[in-house]
Every structure is written in structure tokens, then in C-alpha cells.
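As you look at this complex, bear in mind that one protein chain is not there, while each of the others sits in place.
Showing chain A:
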Amino acid sequence: MSNESSAKLSRRQFITGAAAAVAGLTVAPGVFLLKPADAASPNSDKPRWGLLIDTSKCADGCTACVRACHEENGVRSLGRPKTDAQWIRKVNLTDQASGHEHSLPVMCQHCEHPPCVDVCPTKASFIRPDGIVLVDKHTCIGCRYCMMACPYKARSFIHEPLTDQKPHAPRGKGTVESCTLCVHKVDRGDGTTACAEACNRDGHGAMVFGDLNDPDSEISQRLKQYGSTAIRADLRLNPGVRYQGI
């Protein structure tokens, strides 16, 4: 009994089938990351919260926002810089061409199309209708895939047991966390965040919090007048945190 021809035929059929299936798999996930990323659409009746950071006003060496954030949310250093959580950090930039120096805070950018949410296997990473991206600490399994996917290195994994938490900012060993856009303050109507408050208090006024969808808000007005930059705009994630002066 010779099976040569049937073996060949099946092999070919088989390979085409496999190629199609493989192509389906490899293309599909990319599609999610390439959803059209429109700019925040003003005039929508839903709010979209965001921050505008004017880097020309952000003082070199000032870390008021970082301290205020970590104080507000109960984030403490355990003396191990590599595994300590950082919800917000001051980044120093030097223009390679001109040597001009900048200093600016970077936190979770509250992307409209957040890769962290796309990749999270359990939906623990989620985006609220008002644009705030959060982690549900009850469903986070600590796989850290969101950290691999975040282009802004905005997330921290909690490497060891924690004590002394703030009730409004639950945290836990083995889960991932990042800036919540001070969701507890937003929800109770403070209309600002701890970092922006601290920045104003220190007289810099480099951070403006507000509703990107409200054309009359200060943040929208300033964006309209001066324009802004998104970090890694090439990824078209349409972050809710915008920068001026870079």
C-alpha cells in the first residue's frame, strides 16, 4: 500500500491550514493596539480626566509632587530602590543636540487605549469610563504582563508584604499598582490631585488637572491655546497626561 501521494497532499493541505490559523493569531492581537486613537473628543458629555504638565515651570530638583503622591497614597520606600514602588517619578532630560535640560514628572499616562488593559489576562487592569486606568487588586494575579506592556514604565510590582496602608488606596503584596489619578479625590469632587496640589502649593503651578472633554475647563483651554505633546505619541495610545515644553 503506497501512501506517498496522499501523504504529500495532506501535508500541503495541512500547511496551508496551519498558515491561515497562525496568521489569524498573529494579526489579531495587533489590531487591538491599532484602534484609531482619536484625540480626546471635546464636547462629549462624559468627563475624561487628565493632567497637563508644563515642563518649563517644573523646577529642576523639586520633588514636591513625588513626595505628595507617595504620602497621599501610602507608598513608602522599603530601602530597596530596585523593588520599591514608584507611582510618579521625576525624570531629568538633556537634549542630546543642544544640551538643554528639562525636568518633568512621569506617572501612569492613563492611556485611552492602554496596552496594560489589553494584555491583562484577568481584566484586573481596567479603564473607567472617565478615562482613569486602575488595577483591581482582587483580581490581579501578579503576572506582571502589564508591566511588560506599559511603554511608560508606569507600574510597580509589590515585592514584599506591606503594612500601614491608606484605606482609599488598597495595595497588596504580589499585585501591581500605579498612579490612580487620585481617583478617591476625583470621586469625592476635589477637582485636583495630590501631585498637582503640591506643585501649586510650592508655587510652581506646573500641573493642571481637569476634564479634557469639557471645552471650558482650564486644561482644555490651555491645550487648545498652546497645544501639547504626548510621550511616545508614535504609539497612538492617546494618553490623558499631556506635556508642554518638550
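Methods note: a residue touches a chain if its C-beta (ideal position, glycine included) is under 8 Å from a C-beta of that chain, and two chains touch if they have at least 3 such contacts; residues count from 1.
What we mean here is this: contacts and distances are computed from a predicted model.
Set against the options "Phosphate transport system permease protein", "Small redox-active disulfide protein 2", "Tryptophan synthase alpha chain" or "Sulfite reduction-associated complex DsrMKJOP protein DsrP (HmeB)", the UniProt name belonging to the omitted chain is "Sulfite reduction-associated complex DsrMKJOP protein DsrP (HmeB)". Set against the missing chain, the residues A:52, A:69, A:106 or A:132 yield one that touches it, A:106.
The chain omitted from view is touched by exactly one of A:51, A:108, A:132 or A:176, namely A:176. Looking at A:115, A:210 or A:240, the residue that reaches the missing chain in the full complex is A:115.
In the full complex, the hidden chain is touched by chain A at residues 1, 3, 6-7, 10-11, 14, 17-18, 21-22, 25-26, 29-30, 32-33, 78, 80-86, 89-97, 102, 106, 115, 117-124, 138-145, 147-153, 155-161, 173-176, 231-232, 235, 246.
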